[in-house]
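Worksheet: the structure to be examined is printed underneath.
All protein chains but one are shown in place.
Let's turn to subunit A:
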């Protein structure tokens, strides 16, 4: 390990309007190391990396690459300086092939035919060197997420990246895919490349980085050698106070079955069977967790149970009422009326209307209830009063029901949705990705609230791609793969075993 700096930032500032996203950031990344940057959502990590990649311009401060001060005013210059970036939301053209995506911007001639052969050979060499196997002629949109990410890494390497920035790379991966990614990153490091890993997951930092820098509210608060620090120290640095990493809960006291799903089959708009004969039960007073890599039917299962999607076949019994999901046209309101609450996976797409005020969002879907109406009109003062109560109870910040939800952080938005669904006192709560894009402080709160709800004797069906979350919250874990339930385990089950189940290779183990 050499001691020269691959990247050095001095006094970098960046504001978006009134938001000071980066304040006087100093950062030194040593050549040939894996350097982690950790911080909560909204701490300014992504902004900082976007400045480094020329996507945004810093308001002030300087950037040095290999000891030379540089100006990076667009991505082309960043690429020229040997900086490559794998974005959290992939920058891929889904209708293109892998090869087309890789050569985009470096085609090697005005006619595509001029450069493709050379590009093919180069891709093959990169595949061999870095264990990055992908079929160059596959359509990117048809690839699994893990493979799409490899395409992103290949893109950067193809353009000669010496410094690779990865922004939250494991959010979409299975544990085994993540392990493979880390292997690749280590190979990259061994070949002298520098890796900057942006994440909010403490375990990843501990597992793979050499050094770690912590950001909090736009500031760089500390840099440590990974070997000299601990998860709890990092968590405290991130949040600014000590946090509980483990969820405290007593053993579940399951009672009668409140949700019974029989032989649910769902076909999506492409005509693909996405949920295959799923049967499951949720009892009052327990949390059933559905683990699985994203895209294995969990989303469709949730949406069907919530009445948003139509089933081909399937009967549910909800708090004593039986409903044939094929007979009814999907009607979320009817199912809600039977005692079901739904915290959708994607709060931006389904949970909130972000251009509406907080108090309006707080009654979405329940706006027909009599308590909010004043004859034909909405009773605004009643709605606002209730919104204020929820704001206080769920510690939603800023405590202003008139503010548009777009102006709340991810964690606070999630609390708004959660408050809306829980306060209706449902018998069964469907929860999808409750802590996606939510900061540690809010995660702690949300987890506690869900456990409380369980202890009040409600049934909770939890879908999450965060295996850690499932393991710490659920009383039973059901694993889904390719639309079917492939196994049920205790929360204490071995992580590798669950990982294998999630990857669909249960046969070899069981």
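In this text, contacts are C-beta pairs under 8 Å (C-beta built on N, C-alpha and C of every residue); 3 or more make two chains touch, one makes a residue touch a chain; residues count from 1.
We take it that contacts and distances are computed from a predicted model.
Q: Out of "Formylmethanofuran--tetrahydromethanopterin formyltransferase", "ABC transporter permease", "Cytochrome c oxidase subunit 1" or "Anti-anti-sigma factor", what name does the UniProt record list for the absent chain?
A: Spelling it out: the chain absent from the display is recorded in UniProt as "ABC transporter permease".
Q: With the full complex in mind, choose from A:75, A:294 or A:354 the residue touching the hidden chain.
A: The single option touching the absent chain is A:75.
Q: Can you tell me which of A:11, A:67 or A:105 touches the chain that was removed from the display?
A: A:105
Q: Using the document's contact rule, name the residues of subunit A that touch the chain not shown here.
A: Given the touch definition above, subunit A has residues 16-17, 53, 55-56, 74-80, 85, 87, 91-96, 100-101, 103-107, 109-113, 155 touching the missing chain.
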